[in-house]
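Working notes, structure below.
Of the protein chains in this complex, one is absent; all others appear in place.
As written, the chains take the letters A, B and C, and residue 1 is the first residue of each chain.
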Amino acid sequence: MADLKVKIAGVPFENPLIGASGTVGFGHEYAEFYPLSTLGGISCKGITLKERPGNPPPRIAETSAGMLNSVGLQNPGVEHFIREDLPWLKQQGTAVIANIAGSTPEDYCAMAERLSGTDIDMIELNISCPNVKAGGAQFGVTPQGVESITAEVRKHCTKPLMVKLTPNVADIAENAAAAEAAGADAVSLINTLTGMRIDIHTRRPVLRNNTGGMSGPAVFPVAVRMVWQTAQRVKIPVVGLGGISTWQDAVEMMLAGAAAFQVGTAFFTDPYAPVKILKGLDEYLNQNKIASVTELTGKVKPW
Amino acid sequence: MADLKVKIAGVPFENPLIGASGTVGFGHEYAEFYPLSTLGGISCKGITLKERPGNPPPRIAETSAGMLNSVGLQNPGVEHFIREDLPWLKQQGTAVIANIAGSTPEDYCAMAERLSGTDIDMIELNISCPNVKAGGAQFGVTPQGVESITAEVRKHCTKPLMVKLTPNVADIAENAAAAEAAGADAVSLINTLTGMRIDIHTRRPVLRNNTGGMSGPAVFPVAVRMVWQTAQRVKIPVVGLGGISTWQDAVEMMLAGAAAFQVGTAFFTDPYAPVKILKGLDEYLNQNKIASVTELTGKVKPW
Amino acid sequence: MKYDTELCTILEKRQLTADIFDMTVSAPKLAPLAKPGQFAQILVPGKTLRRPISLCGIGKDTLRFVFQVRGEGTKVLAELQAGDSMDILAPLGNGFPVETAGADKHAVFVGGGIGVPPLLGAASAFSGEKTAVLGFRGKDAVILMKDFVHAGCEAFLTTDDGSFGVHGLVTDVMQNLTFDVCYACGPAPMLRAVVKLCAERNVPCYVSMEQRMACGIGACLGCAVELRREDGSSYYGHVCKDGPVFSADRVVL
Partner (left out) sequence: MKYDTELCTILEKRQLTADIFDMTVSAPKLAPLAKPGQFAQILVPGKTLRRPISLCGIGKDTLRFVFQVRGEGTKVLAELQAGDSMDILAPLGNGFPVETAGADKHAVFVGGGIGVPPLLGAASAFSGEKTAVLGFRGKDAVILMKDFVHAGCEAFLTTDDGSFGVHGLVTDVMQNLTFDVCYACGPAPMLRAVVKLCAERNVPCYVSMEQRMACGIGACLGCAVELRREDGSSYYGHVCKDGPVFSADRVVL
């Protein structure tokens, strides 16, 4: 057995696999399959200050080797989360990350402050949600935007702070550097690539929101590239995600520079994907006589 | 038989299917399968002022529902093209588009001027090639960059001018608007999304160039979204491409706002893909009693 | 465990119409957990998203699915043969509350087209008097009629074009029936008409809904459906977890 433990921004994870925000809810549903302690961590569904109804359906569309979603941050609000979900989650033996989203900097700050008073392990600043009109990705596109929101939230946040970045930009590494400069403890990338599908019979966009966020294996090469560019640019840990569905993908992502990785869409295709990924990762490490998974991070040898 | 003819920037195309630059060379190889007049047009491999050797191999990698390439504009130079390829191409009964790339604005202008003196039908300004160090996408990232190179080239170009845009930006519609303002007659999008793959055994990037351009079905939803956004923003025709591999994809792309479309990677999967796409498109139009393919353009009904 | 995945061997495959297939799979792990009206998420090789298909029949250690080829995914599933296996996530959602209406009651099962299969399991499980009203496009689209008779139902059939059974809509038949509870599944216009008829008579009605899904278990919030609270305000519930069967007075059709 290789050592799968990693530490991100001071937070210990039993293994580098984290359930990606929005794909594993608050953990209850996947706990039917295996103990949540199977996962190194879980990033909860994006929460907002107040309850949000989300976007009208349809919210899901399939694409070649991927999917689109336009859930639009449906969630019961931060207080409900702290009251109803967090206590249970904290007993599951997995690191718990709160993914927070807001329409204004004040929202973000209020949530960060409120969550700093709980026993949450980490806060993931979601400034990259493409499915909401106000806020969301608007803070995450320019380095200035990333820097200012991160700096604001940092003042109110005593928990380790990870900033989640959008891939719908020209230079994601620059945005990561801006987050780092403003005090982020880690960055996670990528959120979804904005996409669209149209029903050729009704001539309507398949999603009621017209566009949605693309995830799944299709986006994996883009995510690897962005993680590679970002890991060369910043000193804080990079958590890599986007399209990971096999253990080989996980190894590739870590070699590109990820200190840990998140798995999202793969849960839908196969709820046991995380178990298979961790098993494959462990075997790979053993076969290659690598004692600790941390030795993979950034070990790609570019030409 | 529905009417498949389209006109882009005054240039008549027998049908809206154009072979995408870099995927059909200068037409010779695919002319073995069917007459090139099967295609509405052909966008030739990107040419530069002087011969270019291209990047070292490997230049190709597979991805889920897509591929990466890092060919790096290997080509024999504009004079060779005009002497050896253009005369033959012009006899094939298809519209011929020269895709030009340069390291400096002067290169672009010199080529535009030189080609304006030939019987080429259209010039496609490639300011979006991700696989070359100098030039290429550097001109195509910011609206200012797009506007200034387009305006420069416009002065030297008496042929219809189409500007090909990169998707590796935050707002492609803004770049399209910049091209329009600077005098472009049309825009084509998308070029490839930058991606990366790593061999987990050698720990080397699969491509010798480390990163490459992603194309194929995986990128289709991103292309549809960008074409939709762009078509709402500009008045000049939008030529849509990126991942089209079936007639349904072609219809979807046109509904999103494309006046014509290009097919690239699909040639590799199936050299007869263009024939099948045109047949399906024709049948769809007949079944829906649509007299002309031009009636599809932009007919999506957003929610 | 409420649900799980299982690699299920196809025991029997039959083709019912030009585009509807009937498959029974071995599911010793999942079948004992299942109730009528629940559904499965079936993995299609090469596809990112599983396909939701209702449980049409539940055996001791088998599950039965009846599905129509509607797109790429169901096309691939239809090509599978007896002996092949399918990766199935089941049972999901809440079934028809056939136990709440007692054996002294008369239930009507109203299905339209490919909405018919999920009702069969419910009809089989119901212990009171039962009538089935099944509507189809035409003669060639008729499925499962004998199965409903076999399940103890008096069965009425309607077709849009009159090529078989009653020429007309399911509600034309329902007009002439008396019943205490209604279970319905089918296209939205049919459901709306059925719900209206039941509301007029003040008879409880349960409908099974469809929505595009990702997880199928309530984690992704993808399969939103507009639900009504008692106070008349509405919110987005989820077909996979809160449904697929809803009390008609709670769902916005």
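Just so we're on the same page, a contact is a pair of C-beta atoms (placed from the backbone, for glycine too) under 8 Å apart; a residue touches a chain by one contact, two chains touch by 3 or more.
Owing to the predicted nature of the structure, the values given are computational and were not obtained by experimental measurement.
Chemist: Which one, B:18, B:47, B:61 or B:163, makes contact with the chain that was left out?
Modeler: In the complete complex, the chain left out is touched by residue B:61.
Chemist: Out of B:102, B:216 or B:240, which touches the unshown chain?
Modeler: Touching the chain that is not displayed is residue B:216.
Chemist: Could you please point out the chain B residues that touch the chain left off the display?
Modeler: Answer for chain B: residues 22-25, 28-30, 32-33, 45, 53-63, 65-67, 69, 71, 74, 216-217, 265, 267-272 touch the chain left out.
As a convention for this text, only the chains that are shown with their structure count from here on.
Chemist: For this structure, which two chains have more C-beta pairs in contact than any other pair?
Modeler: Among the chain pairs, A-B has the highest number of C-beta contacts.
Chemist: By mean C-alpha coordinates, which chain is most distant from chain C?
Modeler: The chain lying farthest from chain C is B.
Chemist: Can you identify the chain nearest the overall CA centroid, using each chain's own CA centroid?
Modeler: Of the chains present, the most centrally placed is A.
Chemist: Take the average of all CA coordinates in chain B, do the same for chain C, and state the distance between these two points in whole angstrom.
Modeler: 47
Chemist: Centroid of chain A to centroid of chain C, CA atoms only: how many Å?
Modeler: Comparing mean C-alpha positions, chain C is 36 Å from chain A.
Chemist: Send over the residues of chain B in touch with two or more other chains.
Modeler: none
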